[in-house]
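Structure below; questions to follow.
All protein chains of the complex are present and in place, except for one that has been dropped.
Chains: A and B, in written order; residue numbering restarts at 1 for each.
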Amino acid sequence: MTSLWLIIGYVVLAPLIGGIISGLDRIITARMQGRYGPPVRQAFFDVFKLFEKQNLTVNRFHGYYLVCFLIFIIFSGILFFGGSDLLMVVFAFTVADIFLVLAAYSTNSPYCSIGAERELLQMLAAEPMLLLTAVGFYMVFGSFHVSVIYRAALGGKLPILYLPGVFLGLTYVLTIKFRKSPFDLSTSHHAHQELIKGLTTEFAGPSLALIEIAHWYETVLLLGMVYLFFAFVPIIGVIITLFIYFVEILIDNTNARIKWQLMLESAWLATLVLGGLNLLALYLFAMISKGG
Amino acid sequence: MFWIFFLILFPLIPALLLLVFKNPGAIKWIVLVSCAVICSAAIIMTVNYLQTGPGKQQVLYFPISSPMVDYLVGIGDIILALVFLFVCRRLPFKKLWIPLLVILQYAPVIYYDLSGRVPETTQYIFLDNLSIIMALIIGIVGSLITVYTIGYMRHYHEEHPEIPDRSNKFIATIFLFFFAMYGIIFSNSITWIYFFWEITTLCSFIMIGYSRTEEAVHNAYRALWMLLLGGLAYACAIIYLSSSCGTIELNTMLGMNQALVMAPILLICFAGMNKAAQFPFSKWLLGAMVAPTPSSALLHSSTMVKAGVYICIRCAPAVRNTLGGDIVALIGGITFLAASAIGISRRDGKQVLAYSTIGNLGLIILCAGIGTPLTLWAAVMLIIFHAVAKALLFLGVGTIEQQTGSRDIEEMHGLITKMPRMTLIMLIGIAGMFLAPFGMLIAKWAVLEALAKEGSIFPVIVIFGGSMMLFFWAKWMGQLVAVIRPEPRKEEGIGIEWLGLWPLAILTVLICAFYWVVGIYAVEPLFGTDPLLSLINIWMVLVMIVMMLMLPLGFLIHWKHLVHVEPYLCGANVKDPHMFMGALGKGRYWWFNNYYLNKYFNEKKVTFLTNTITTVLLVIMLFRWCLG
Partner (left out) sequence: MAYIKKSPWIIHYDGSSCNGCDIEVLACLMPKYDIERFGAVNMGNPKHADIFLITGQINSQNREVVKTIYDQIGDPKVVVAIGACAIGGGVFRDCYNTLGGVDKVIPVDLYVPGCAAKPEAIIDGVVQAVGLLEEKKKRGVVTHKEGTGDETRKLPPVPDLNLEQE
């Protein structure tokens, strides 16, 4: 029953929370740059405005891929907050991203296509760490199910104590997933860049609004994953999760965009060193305790 | 019992008929009728066997009392050896080690056979769930490929008038292949398996060399010697079993003390990995691409390489929790990783498919090497899903190549405008290879669950390999779906090929939706475990399938209130959307290619590295258990 409420809560509240986080993001960013910044509700104004605009399309197909993108993002969130299999959450999340990439490819526009290609590179860089996180949870809790992990965490088995490396690795690739500097290769929330708007160049009006809303759901889902590490005391968990997001904003504002080569190398290195060593330690620990 | 013999022997009839009849009409009807017969025979046998209800089937053994069959196989071995020597007759002196390989393996086997040193066999034929699954794959997927071949070969010879039309022999070889494959999966006697095993080698040799161009002949001989190497390992296993273990029955061997039979089992695994084109033997499968596409489809999906992984899965329970099994798993894992990496750097459609085959087979070998019930469950699932989707993809690429004249992925840019139906088929195939909730992903999910239980480095390998596969499949998909300016349709030339393509496409989707049926009825009784059959998982997959099926439906809706504009080109648009305004006031073409990341995933570098590592591993394996 709780999981049903959580699912409904996610579907209804995630856009609200995601939008507010996005608005706070812009204010904090503005303050870091010595500006005043827009109101908190600005993200909602933007989306409502986009729905008021005309739907410009390059062909009649790409809009539909975006609908699928949104649906699958929501679906993966439902799986996560419904307490389902963490692997499946990541897989569904990947499917959603693939739809975004296909939408961009479908436009057959140079900027969009390069953006799509870079988005794929970002997935290539980030995907291993996301899956490794799931495996890490499995090694500690003996289950991929979020509900089991969550209950165990509430029961006092602190995930972060077992998975500090995995957590750091996940934080690293979160920057890629949030498309924040220095990894905002495919598209960016900031103004001018070398690819115009990259992936989203050809999407206008309501289509762009769908992408924005999907990003809100995405943000809440990813922050949910972060929260899972600190689920033992809800208040602390929320505070730390928001702090992590603050760190992401700080990184965003203090780093220039890097080349994809560096992104791929560093992300895989982080995955192998932080995630891999953590899992290795868990494995050895399990071996020793089994042997003893 | 009857159906088993029927399935093994029946394909010989069309094979012989096709050698006699050469006119296209006759070929067409012979193929259609025999494929229908093989298909239905496989299904009838399955239904008969599964009637007992889920989880109640026994492994059925069928003794044969007449010693005649043994003589037949013995004579068959001799004939096969002579045929091998015959095809090697014109080889230059420095390649004479190829016939030497033949002599080296056949001389002792035939000697043992004739001198009566091979132990008696009582149970020649057996039937269990794994055989049933393989029989269905060969019967259904193989038949569809064969039907497709009729249409393909006609186009092929129209395009290549310089190649003499021997398509009747080509299709006859396919039926011979069926004969051999059914032989392998139903035999309990290792000498029998060996006989059929070598027939598949011969068949692939004939198919690869079909066009008789210099490249084709070269690749055919390379495939021959590489595969003979596997045969040699197999022959060694027979000798070892005959002299040390006193049995050549598969089931007896697997039931024996693990330490005692480790050597022959690892030799058989070696032969299996060799046939499944694992590194360092990947070259033969890549070279096999010169043959007409249906043969690639056949080799990659339902036959040949699947024989290799089949035998490894059979031997898997015996290597569980041994260092030898771990090495087998490691070779499979490294192959998966390396093949997925190289796949990124390839732009030839068939090469990408080939590397993905090698990679996925590596994953299956990895599962077999670990050998727990969970991983074996995943391995069998992988075999099923991979066979269907990969056959579909190969046939798709073959058709596209014939219609557009290229199989370069970059040239498939905007295929959806030129060939919408073909694109749909390719998208289903590609989605079947990597996208949730389609087949391969269900299997990969199971693999990860199973490996995470083991708690070792293998999950990391699977995760990285899977991510790289995601990259190259997704960018291929992207090229297909790009909507370019209107161009003339190019699908009119496709005829009977649809008869092979559509059923495979539908099968790809259906198998995913009903994976749990396959799991409950066929796979679970085999290993007594059902990792992904909990109700919630089935629902999850079904919901996702429905969501996926909504996708093509959505395209039928014509949305209102859309405003068409041209792509953004910094305002320098001209009338043609593929051009921009150049600095000199002239329209210039723009285009983009996909990333191939040659810096990281260079084919030569990765192949060399992987070959070195896997060769070392193989040598260690052979020395430690088979010679020591």
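Just so it is clear, a residue touches a chain if its C-beta (ideal position, glycine included) is under 8 Å from a C-beta of that chain, and two chains touch if they have at least 3 such contacts.
Everything numeric in this text was worked out from a predicted model, so none of it was measured.
K.L.:
The complex has one chain that is not drawn here; which of the drawn chains does it touch?
P.N.:
A, B
K.L.:
From the listed residues A:22, A:171, A:186 or A:201, report the one that touches the chain absent from this view.
P.N.:
The single option touching the absent chain is A:201.
K.L.:
In the complete assembly, which of B:26, B:104, B:457 or B:572 touches the absent chain?
P.N.:
Selected residue, touching the omitted chain: B:572.
K.L.:
Please output the residues of chain A touching the missing chain, sorted low to high.
P.N.:
Touching the missing chain: residues 26, 30, 33-39, 42, 45-46, 48-49, 52-57, 59-60, 63, 191-193, 196-197, 200-205, 208.
K.L.:
Could you pull out which residues of chain B are in touch with the chain that's been left out?
P.N.:
For chain B, the residues touching the absent chain are 486, 558-566, 568, 570-576, 579, 581, 585-587.
Everything that follows uses one rule, which is that only the chains that are shown with their structure count from here on.
K.L.:
What residues on chain B touch chain A, complex-wise?
P.N.:
414, 435-437, 441, 445, 448-449, 452-453, 455-457, 459-460, 463-464, 466-468, 470-471, 474-475, 477-479, 481-484, 536-537, 540, 543-544, 547, 550-551, 554-555, 557-559, 561-570, 577, 590, 592, 594-595, 599-600
K.L.:
Would you pull the chain A residues touching chain B in the complex into a rising list?
P.N.:
54-64, 67-68, 71-72, 75, 79, 84-85, 87-88, 91-92, 94-95, 98, 101-102, 104-114, 116-117, 120-121, 123-124, 127-128, 131-132, 134-135, 138-139, 144, 196, 201-202, 261, 264, 268, 272, 276, 279-280, 282-283, 286
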